[in-house]
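Right, chain A next:
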Amino acid sequence: MASPSPGPTRRGILGFSAAAAMGVLPDAAWAAPDGQLTIASHVSLAPTWFDPAETAGIITPFMMLYALHDAMVKAMPGKPMAPCLAEAWTAAPDELSYAFTLRKGVLFHNGEPVTADDVKFSLERYRGASSKTLKERVAGVDVHDAHRLTIRLNEPWPDFLTFYASATGAGWIVPRKYVQQVGEDGYKRAPVGAGPYKFVSFNPGVELVCEGFEGYWRKPPAIKRLVFKVVPDESTRLAALQRGEIDIAYSIRGELADELTRTPGLAIKAAVGSATFWLYFADQWDAQSPWHDQRVRQAAGLALDHKTINQALTLGHSHLTNSVFPENFDFYWQPPAPVHDPARARKLLAEAGHPRGFDAGDYYCDASYANIGEVVLNNLREVGIRVKLRPLERAAFFKAYAEKKLKNIVQGASGAFGNCATRAEAFVVKGGAYAYGSYPDIDAAFAEQAAETDRAKREAILHRLQQLVHEKAIFAPIWQQAFMSGVGPRVGESGFGLIEGFPYTAPYEDLTLKGKA
Partner candidate 1 sequence: MAGQTLLSLEHLSAHYVSQQGTRVVRAVDDVTISLGAGETLGIVGESGSGKTTLALTMMRLLPPAARIVAGRMMFEGEDLLKKSDEEMRKVRGKRIAMLLQDPMASLNPLFSIGNQVAEPIRVHEGAAPRTAWQRAIQLLKSVRIASPDTRVSQFPHEMSGGMRQRIVGAIGISCEPRLLIADEPTTSLDLTIQAQYLNLLRDLQREHGLALIFITHNLGIVAKMCDQLAVMYAGRVVEQGPVSRIFNAPTHPYTKALLGSIPRMTDGGERLTAIDGQPPDLSNLPAGCAFAPRCPAVTTRCRVEAPPEFVTEPGRSARCWLAEPMALRSSAA
Partner candidate 2 sequence: MTVITPPEAAIVTVASAPRPAAFWRLKGFPLIPILILVFIALVAIFADVLAPYDPTIGSLARRFRPPFWQEGGSTAYLLGTDHVGRDVLSRLIYGARVSMVVGITAVLVAGGIGTLLGILSGYLGGWADQVVMRLTDTWLALPALTFAIFLAAIVGPSELNIILILGLVYWTRYARVIRGEVLSLKQREFVRLAIVAGCSSRTIMWRHILPNVINSAVVLATLMLGVVIVTEASLSFLGVGVPPPKPAWGLMMADGKKGLLVGYWWLTVFPGVCIMLMVLSANLLGDWLRVKLDPQLRQL
């Protein structure tokens, strides 16, 4: 197996002349050749996503991990915790250690076998999201032989497997010898993993090219060549899809999605990820603010016309939950369905002393989701809550949100991994990064569940917590957003929706082109 080609070297300006450049340009023909699947990504591909150790707490890096790497245990079609590199695992009775037995005969792209030593190395070098929690809770890793190891914990941690498998990149295995040989940056420039596709070349912000890894243990990938192109503009992505230059276009929204469904040969694929959106009433703990009155908050919730918003913006694909906790999260409590009742909302407002509604100042939101804001604005105005839309540039919005500078209504969202407990910790409970205040009974429940080892008991406490959040109307949930992508005529199995809650195409080895191997 030839080692992957060295990363892009620096071509000095001197060596370049306009005429020569014509020839030098990568001549990827603009009509997609056969045996190749071209995916247009809406975001620029970051090399950090090629290295499991750097996985940030967002879903996007897993788009790359599923292609280039493989994990001990990962979400697969039909099974959120499917055994992959780890054939089997057992938890010790005292829940202080987990024993794993590796699948035999599994190779990395460079032909090296996957061994327990690599698993130990991958866990210890992990420095992505929640790496501190992992470091605190994991006592150590004992390698028994090439295919058996045990991970010891300092204290019982019911969520260990969730973290190790799906919430972080710790469980995704990299070849120790190769990483130490090429170093951290070298590895990012030419990653080697055990996934279904091998890294071929990467032009930052432009294009990633991968090739099928025949030796993949699960099954050899059906498509020979996989190319990810970065096409930032949504309209251009749709045009490229219509022209057949690309096969899959990530993130097509609103009216462009309408057009896509109407174009013959193209199909829209929607996957409900774990990104929930809500309105957060930042001033509810301030007695003078109208939002202090629970009826006003409930009125805002009732004003939202969820169905129409869903139909308009995501063709009805988004999941209308009435909770800020994603439905596919552990310990999820199903609240009553969301209701759109402007009349009752106006009655509640009148009772709360606002017969003619009130001016509620600013409505803060992330500029890239201002389209939701504009629609919600109209709904609120219909019941008399008059707000002014204040969209902030993405980074500035999160900064202000975290620094608790935002007021009145905040259109919040989170696609972070974890379970209902981790989501509550960040947004609901006292001291949470985005909690502007908290309620004692909820804080007490949270503390109680943190110490509870019995899963059933813990689930009951978390359910009660979510019920309290719902009753106090801390939030007015909007939806669990569907991530919509377009699929071209050449694609057989597009891989969308195979893995529950995963917005991108996966597992890559199952993808097929129509009519061709």
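Going forward, a contact is a pair of C-beta atoms (placed from the backbone, for glycine too) under 8 Å apart; a residue touches a chain by one contact, two chains touch by 3 or more; residues count from 1.
The candidates came about this way: all candidates are chains of the complex that A comes from, given by their letters.
If you're wondering where the values come from, they're calculated on a predicted model, not measured in any experiment.
This complex pairs chain A in touch with one listed candidate out of 1 or 2: 2. Every residue of chain A that touches candidate 2 in the complex is listed here, in rising order: 234-235, 238-239, 242, 254-256, 258-259, 305, 308-309, 311-312, 367-368, 370-371, 373-375, 377-378, 381, 389-393, 395-396.
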